[in-house]
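Have a look at the structure below before the remarks.
A single protein chain has been removed from this complex, and every other one stays in its place.
In this document, chain identifiers A and B correspond to the written order of the chains, with residue numbering beginning at 1 in each.
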Amino acid sequence: MNAALYLPWLAAAPFGGALLLAFMGNSRRRCAAWLAGAVTLATCALVAALAPAVFAGEILRWSVDWVPALGLSFGFRVDGLAWMFALLISVIGALIVLYAAYYLHQGDPPARFFMFLLLFMGAMQGVVLASNLILLVVFWELTSLTSFLLIGYWAHRADAREGARMALAVTGAGGLCLLAGALLLGHITGSTELDVILKSGDLIRAHPMYVPALVLVLLGCFTKSAQFPFHFWLPHAMAAPTPVSAYLHSATMVKAGVFLLARLYPALGNSEPWFWIVSLTGLATLLLGAWVALFKHDLKGLLAYSTISHLGLITLLMGLDEPLAVVAAVFHILNHATFKASLFMAAGIIDHETGSRDMRKLNGLLKFMPLTGVLAMVAAGAMAGVPLLNGFLSKEMFFAETVAKEGHALMQWLLPIGAGLAAMLSVAYSMRFVHDVFFNGQPVGLTKTPHEPPRFMLVPVAALVVVCIVVGVAPQLTIAPLLAVGAQGALYGGFAGTLPDYTLAVWHGLNLPLAMSALALVGGLVLYFGLQRAVNLHLFDHTPATPKRGGRDLFNGSLARGVALAMRATTGLQSGSLQSYLLLLVLFALAAGCLPWLGHDSQVANTARTVVAQPAVSLAFVLVWALAIIATLATVVLHARRFTALLLLGAVGLTVSLAFVYFSAPDLALTQILVEIATLILMLLGLRWLPAKSAPSVTDSRARRWRDALVAGSAGLGVAALAWGVLELPFDSISPYYLETTKLLGGGANAVNVIIVDYRGFDTMGEITVMGIAALIVHALLVQWLPRAAGAPLPGAGAGHPLMLALTSRLLLPLAVMISIYLFLRGHNLPGGGFIAGLVLAIALIMQFVANGYAFAGARSATDYHGWIGAGLLIAGATGIASWWFAAPFLTSTYDYPLWPLVGAVPLASASLFDLGVFLTVVGATMVMLLALSTPRASGAMMEAAR
Amino acid sequence: MSWPHWIVMPIILPLISGAVLLLAARRAPALAARFALAATALLLAISIGLLARADGGSISVYLLGNWQAPFGIALALDRLTALMLVLTATVAMAALIYGCGGDDRRGAHFHALFQFQLMGLNGAFLTADLFNLFVFFEVLLISSYGLLLHGAGAARLRAATHYVSFNLAGSALFLIAVALLYGLTGTLSMADLAVRLSQLPADRTLLAHSAALLLLVVFFVKAALLPLYFWLPATYGAASAPVAALFAIMTKVGIYAVLRVTTLMFGAGAGSLTAVASPWLPALALATIALGAIGVLAAQHLRAQIGCLIVASAGTLLLAVGLARPDTVAAGLVYMVNSTLAAAGLFLLADRIGYARAGAGDALRAAAFDATRTAQAVLFFALAVAAAGVPPLAGFIGKAMLLKAAGTTAWALWVISIVLAGSLLLMVSFARSGSVLFWRPAGASPGAPPGGAQRLVAHHRAHGAALLALCGLLVMCSVYAGPLSRYTAATAQQLFEPRAYIAAVLGARPVAAAIDVRREMREAAKPGDAAK
Partner (left out) sequence: MMNFLIATGLGTLTAGGIWLMLRARTFDVIIGLTLLGYAVNLFIFFMGRLRVGAAPIMVDGVAPSLANYADPLPQALVLTAIVIGFAMTAVLLVIALRSHADCGSDHVDGADVPAPTAAAPRSRDTP
């Protein structure tokens, strides 16, 4: 069967395992471990199954479409490099699971741990297998998220939470840069498929956007692989359980960065910018890490910085931009993974069995845990680059490359010296790891007496150490083919291409690199023991020659400052002051209205204007107009005295309805008057629970009033200008259609009424819905509300009702009903209609209450007016739906002229039925509002009584 | 979906069920809840059916009262409308399920108001008439006032005072803008407006330009654009959970309206009004994103954080609309679906957390949790990932598509840097919130929360169901991001080809049958006239 078909399974397996673990309780620890182990072994098997094809030099591909619009396919692509990483991830993953099964403490929920671990493993596999750059970014961010969970696994510890957040912030930010870079590369090459990108290196390097793309991608790589100056998150990630550190910092998380360097080398490498940026970053990281590592007392701290340093070494090799250097980089990736994983696990064992990781306490452990000691020492030797161990070989190649690199005068010196120095330091800290922990006197102040760990905890360590030795002794027989395919992938993306010739051998004869190795070994030993003698390393509580405030303080400081700043900005903007919000709205609208006129001479518009006839100004009009202006200004000036203001407001409303009358809109005039009355009653009722005067407010200074006056004035000017501008223009509209068809098709002479119940009946339906909802809200707000201070007594409420008023109002009620029916019926042909009729009735009813007191009227008209609203809406809706039986659209009306006794021929359009709905809703809504407002409790009681 | 009247159903159904609930609710609350759920489910089904119809690519028009546009009011169903309908019904369904977990009993008329709110939303999405759009805006606004006040309390009253006053001012502006357009063109149908604006005499262009901008300002108030969004976080923070979740769709109404009018009326064909907002809208949108993200970073309560998140995503959407290219709009719509679902889910979760941490509520500080901690942590992780727009959930895909599309515009550098920086801020903030809420250890487990553990357990089911549904949908949107993006691409294509819409609306003819009815009635009327 085609090996490519294994790919989806390989990618899916860890996630599947995680899913199973999610549903497994944290109680059964062994089960969780076994399940995780099974999954990791399965992935190992799948990786192995790919081997033949890969070593045959094929590129395995499997892919399905995901988001074509984004050029994002969900696919996997395995060449030598990807396979090599997949191998590291799954094999070391398996060993870690075995190790963790014994490492976890009783308190730690195992299922959760292994679930996170598998999730991370899956994300990592995704990164190395992805065949599409954007898909790679997806998995890349997924590694950030899952590592966040892993590092924060011991969530009760503050340092764990902080470390997790820091790692997420730094690597996540890098991931976003990487996304930008990926999109840019996609823009350059027209595709984000690796197959395309890896082939179009020349195109990319020639493109003007090459450097930005390069920088963005490198930001992703450097943040992930903890390169200077982004290295600070890594040591704090050590708060994670040691198996996590061993996994993240040997074979996976940090390696993702260098993986991407190698992955995109064919596309981005081989250029000046690449050389300078990558190699210098690598060099800096290499030295810094090595130097700091030497002064750490925490075992894991030392290992963390040595990891940083070794990643710097790999980055530097990639940066050298020479085929051989790339080979060396790939080789060192493998070696570092093996010895660093084993070292971390050894450190974990020591921590586990002694309860401490502090090298000032841990001394002379060799006699307590000889096996662990030996394994750790071998691994440390590999890290130091001792001959016959794998670290030695890649370090030799590294020296050779630093020496061989040509062309840049400065670098020719800088590189070898830096390399030698770093090697010396790495020997020194490796030596410290060995000497300080396993020799150098007795342990001090340990909580428990150290002893060997359970056998199986040592197995993974031993396995890796064996690899170190075997590879170190007989590289040609063991690692060579793997290295070959890996290098092939890194150099040519798996496509055809000849590798540079190199020989993997322990002995290359006497040459400069060998000399450098020897020098490094000796120098390192001298340095370490010298330092111990001269200035006992245990006494340092801070690494010399490094700033007191590290990246962490910088990060936290800037974050805290950022939050503080953000809070100030936010509270400043979202000040919670309605006045400023509204002012902004007015100003924004003002700006929007004026924007088009800026730069335009408004005369331009006027010149082309044909003057249109306008009605002559009559005295009546001028009077109305003057009254309006005066009343308005008076309202504004006297607004603080609210009762007065209300009456003035009424006056303004009156002038408005007069204007409607004057300009031939009788329906509007009627409606306006009635609404005016209703509003006034409403406000008078409401005013009883509000202060009679507007008290001055601190948020309402004199200055503010003048500023507002300015703003409001200009807004008024704007509206006036717009209105005038339009009024001066000749008019053409769709309205003639209504005039022509209102009688024939609408069945009514009153075009306005026909429009609101027929042509635009849908508007009216929405309108009555609004009315009904308003009533609901008013009721809901007032029904259970018991005003603290019972409001001022109602006019006429309570005891003595003026008899006349009472009697007349009772006599008037039937009349009002008649009028409202009349208005309703004639509405279709003359001013009137459901809405007006409804208001008349409602007002008449409310007069009853005012005149006769609520007890009296309530007793006589105990109606649940909510029912009216609901019924009204239902009737309106039903009338609309009825037309479906005529196979006509919603709200289609029809009409007839039945002969009525006395009244004569009355137009009865089905629209009138709709109008009935309007009528009911309006009466119901108005009554609910006014009753609720007049006596909250009474209305509530009344509603109950009605039920 | 061949029956012609399906199109009007998304408006009629909530109206009828709202009215029924109004009559029935206080008599049989339990029954009312079931009825409301059923009605909403039906609405969802219908909306999906309409989506299927719209995906055919044709634009279906429905002439209300059988009056031909522009004289009557027409409804038009295109891809965008259908998408909005389905999104609304989905969010509503989740919110309602959650609401039936007890919130609906906390005040009068919850279910009726909820249905009327849906009526308003759907009407706004469906109508092809500018004034009718105003009417439906008012319907959805006044229902939202009612829902916001649901359960009263000083905080809500304060928020409502701001929200209502602000929106009343906005409505006034809306009317002025519509009236201006009518005064200049003499029509109200958006299709007809598009035609008439494109052939506007020179002496009217400036006035029309002002009108257009004023109209946009109104929509920006709804869509929460800088500097008009400051009321939003407090308002949404004060609303009860299901209401806040439903409000997640409210900003989208404004964005829908902006998108509709800028493509239809002020689009490529609109002569002097073309790209009326283009120069400054992207700038303001970018600023909105930045300030929204900053607000997310600053928030001290989860609800406030989500409010700011909504602002940030509104900014992203307005950016997509403001760049006014088919590909940016397509990207924006993908992002809209995800950000809306995520925001709604987060609002519900914030409330859930309030239940689980008696006393501490949604404040971003450590507090003792009840047994549901882990489940909520998982939900929070998923929703936060979706909301922040980081992989693997599809919020990321929308953003990536937007970046890709914007990459070729003059704004590329700004868009890429600000959108990515925003994502980073969101990621950091939510990581902080999550670690504070779920990781930082606190005292012993809380005492029985108000209402008693018993009631709480009873509600777990409804709450859990709603949250799981939303998370499931988010995952689906990510898995099927391909089809989704294809649909939005087609939607954008349709929007930027307004001729089809115009032709469909103005070309629709009254149904024959009904006209016959009228004629026959006229015949019948003769004797009546004689009798006069």
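Rule of thumb we're sticking to: contacts are C-beta pairs under 8 Å (C-beta built on N, C-alpha and C of every residue); 3 or more make two chains touch, one makes a residue touch a chain.
Everything quoted here is computed from the prediction, not taken from an experiment.
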Study note, to complete from the structure: Of B:A32, B:L126, B:L140 or B:V164, the residue touching the omitted chain is B:V164
Point to revise | Residue of B:L147, B:I176 or B:A277 in touch with the missing chain, whole complex considered | key: B:I176
Point to revise | Contact with the hidden chain (one of B:A299, B:A320, B:L470 or B:V511) | key: B:A299
Study note, to complete from the structure: Absent-chain interface residues of chain A come out as 567, 570-571, 573-579, 582-583, 586, 614-617, 621-622, 625, 628-629, 632-633, 635-636, 639-640, 642, 645-646, 649, 652-653, 656, 659-660, 662-668, 671-672, 675, 678-679, 682-683, 686-687, 689-691, 694-695, 697-700, 708-709, 711-713, 715-717, 719-721, 723-724, 726-728, 731, 733-736, 738-740, 742-743, 749-752, 755-756, 759-760, 763-764, 767-768, 770-771, 773-775, 777-778, 781-782, 785, 787-788, 829-831, 835, 925, 929, 932-933
**Study point:** chain B, residues in touch with the chain not shown (by the definition above)
**Key:** 102-103, 106, 131, 135, 138, 142, 145, 149, 152-155, 157-162, 164-165, 168-169, 171-172, 175-176, 178-180, 182-183, 188, 230, 233-234, 237-238, 240-241, 295, 298-301, 303-304, 307, 351, 354-355, 357-363, 449-450
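The definition used in the following text is that only the chains that are shown with their structure count from here on.
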Practice item. Mind checking the centre-to-centre distance between chain A and chain B? Centres are C-alpha means, answer in whole Å. Key: 18
